[in-house]
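Yeah, one chain of the complex is gone here, protein chain that is, but the others are all in their spots.
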Amino acid sequence: MSGNTTIKTFVIDGNPVSATESETILDVARQNGVNIPTLCNMSGLTSTGQCRLCMVEIAGSNRLTPSCVTKPEEGMEVVTESPRLLKYRQMILELLFSERNHICAVCVTNGNCELQSMAQRLEVDHVRYEYLHPKFKVDGSHPKFEVDHNRCILCGRCVRVCDEIEGAHTRDLRNRGIQTLVITDFDGPWGESKSCTSCGKCVHVCPTGALAEKGKSVAEMAKRRQFLPYLVMRRKGASK
Amino acid sequence: MLIANRKIAPPDSDRRWKIVDATMRKQGYSPTALIEALHTVQEAFGHVSGEALEFVSESLNVPPSKVYGVATFYNLFNMVPLGEHVFSLCTGTACYVKGSGEVLEFMKTEYGLEPGQTTLDGSLTFMAARCVGACGLAPVMILDGEVVGRLSPDQMKERIREWMSHDE
Partner (left out) sequence: MTNEELLEIVEKEAENTAKFRHRLGVCTGTGCMSSRSAAIVTELQAEVKKRGLENEIQVKKVGCMGLCAAGPIISVQPENIFYRDMTPEEAVSVIDSLDSEPLHEKMIDISEPFFYRQEKYALENAGVVDPERIEDYIAAGGYAALIRAITEMTPLDVIQEIIASGLRGRGGAGYPTGLKWSTVAKIESDLKYIVCNADEGDPGAFMDRSVLESDPHRVLEGMAIAAFAVGASQGYIYVRAEYPLAIKRMKAAIKQAEKMGLLGQDICGTPFNFKVDVRLGAGAFVCGEETALLNSIEGNRGMPRLRPPYPAEAGLFQKPTLVNNVETFANISGIIGDGGKWFARIGTAKSKGTKVFALTGKIKNTGLIEVPMGITLREIVYDIGGGIPNGRKFKAIQTGGPSGGCIPAEHLDTPVDYESLKALGSMMGSGGMIVIDDTSNMIDMARFFMEFSMEESCGKCAPCRVGTVQLYNLLGKFQQGEATEADLATLEELCDLVRNTSLCGLGQAAPNPIVSTLRYFRNEYLEKMKPSAAAAKEEAR
């Protein structure tokens, strides 16, 4: 790598920054202390650009660009905060709140939830869309963990960590559109899964209270994610 | 592709599993044969059962959750057996403009059937089909594979009543 790395310089919110070939706009923004909102993204997992919160403006283009999957170009001028972006981000959050049953007051991750803190940060204080009120049963068949789809935002982190890091691919999605649901194996109870290793990685990457350890009461479920950068680092080391 | 001798035993002695296996073998049991395999399962058995999913999952070495995810993503795969008779109503735009929505409503009020539902006795499944591409004949309905087109919504209702009672 050394010697022939191409470095690109570009601008984020008026400040000149630099990026290597492999870095995305989001990577570089984070390095420079610019905190672009994200929900589906997680360092160490493949970026999928699906939550649409990390969209940024690029000078000269009317199209918004998902920063987690876009590599900067030389001289590009990126704007990460604008009234338009804020409005869209707020609306997307409102849509997510309207989709399932997010009731913080009774949630195990109250106070530790990324959806909740994102709403606070973006000052979403009400939802103008009709709540869809779907009905989901809580799957508590696993001895250590439980899944409550009422709190799921379909970010796909659990699916990716299980496939990419644990290598089990216990989880995937069933159906499509608004009917999409995270499943275990052939959509059976989690506790009966043959492929699940009970490693708990999915629980800890979950941004909300959808996946939690059993026996936690309201606001008790904090997520521990330090394992992920560690595993990614070890893996990189091993493949060198 | 690499594991030529990794032969998975079918769930039972039904000869139709051989057809499914042949489809997968033709593609070297590659995971990319998943959708083709599911098509063959549906063609052979009429629906995609749980044991078929397991058989395909093991044969192609595709994780169960992925097999299930793919099978449910696509509308065409039925996870439950269909009724003895199948009535599909085309709900494409041309048919909609010419009154298929009215017939949809009729099925609900007259027979209590929503698209995708089967009567309790298992005699009939009602389906709302995506455009079948016979828009020149709109509105179109398919009664057990027979395409019936160019009728007014009232004539269609009449025809459905006839067809339903003929069945009893």
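Should a chain be cited, it is by its letter among A and B, assigned in written order, with residues numbered from 1 in that chain.
Keep this in mind: a contact is a pair of C-beta atoms (placed from the backbone, for glycine too) under 8 Å apart; a residue touches a chain by one contact, two chains touch by 3 or more.
Note that this is a predicted model, so its numbers are computed, not measured.
S.K.: Write down which of A:V69, A:A219 or A:V232 is the residue touching the left-out chain.
M.R.: A:V69
S.K.: Write down which of A:R121, A:K144 or A:R176 is the residue touching the left-out chain.
M.R.: Final answer for the missing-chain contact: A:R176.
S.K.: Suppose we count only contacts with the excluded chain; which residues of subunit B make the list?
M.R.: Spelled out for subunit B, the touching residues are 30-36, 38-39, 62, 66, 69-70, 73-77, 91-94, 96-98, 101, 129-138, 140, 146-149.
S.K.: In the complete complex, the non-displayed chain touches which residues of subunit A?
M.R.: Per the touch rule, subunit A residues meeting the hidden chain are 48-52, 55, 63-64, 66, 69, 88, 91-92, 95-96, 98-99, 128-130, 132, 153-154, 173, 175-180.
By definition in this document, only the chains that are shown with their structure count from here on.
S.K.: Averaged over CA atoms, how far is the centre of subunit A from the centre of subunit B? Could you give it in whole Å?
M.R.: Computed from C-alpha means, the inter-chain centre distance equals 35 Å.
S.K.: Okay, in this complex, where on subunit A does subunit B touch?
M.R.: 163, 168-176, 183-187, 194-195
S.K.: Give every residue of subunit B touching subunit A within the complex, in rising order.
M.R.: Result: residues 50, 53-54, 57, 63-69, 72-73 of subunit B touch subunit A.
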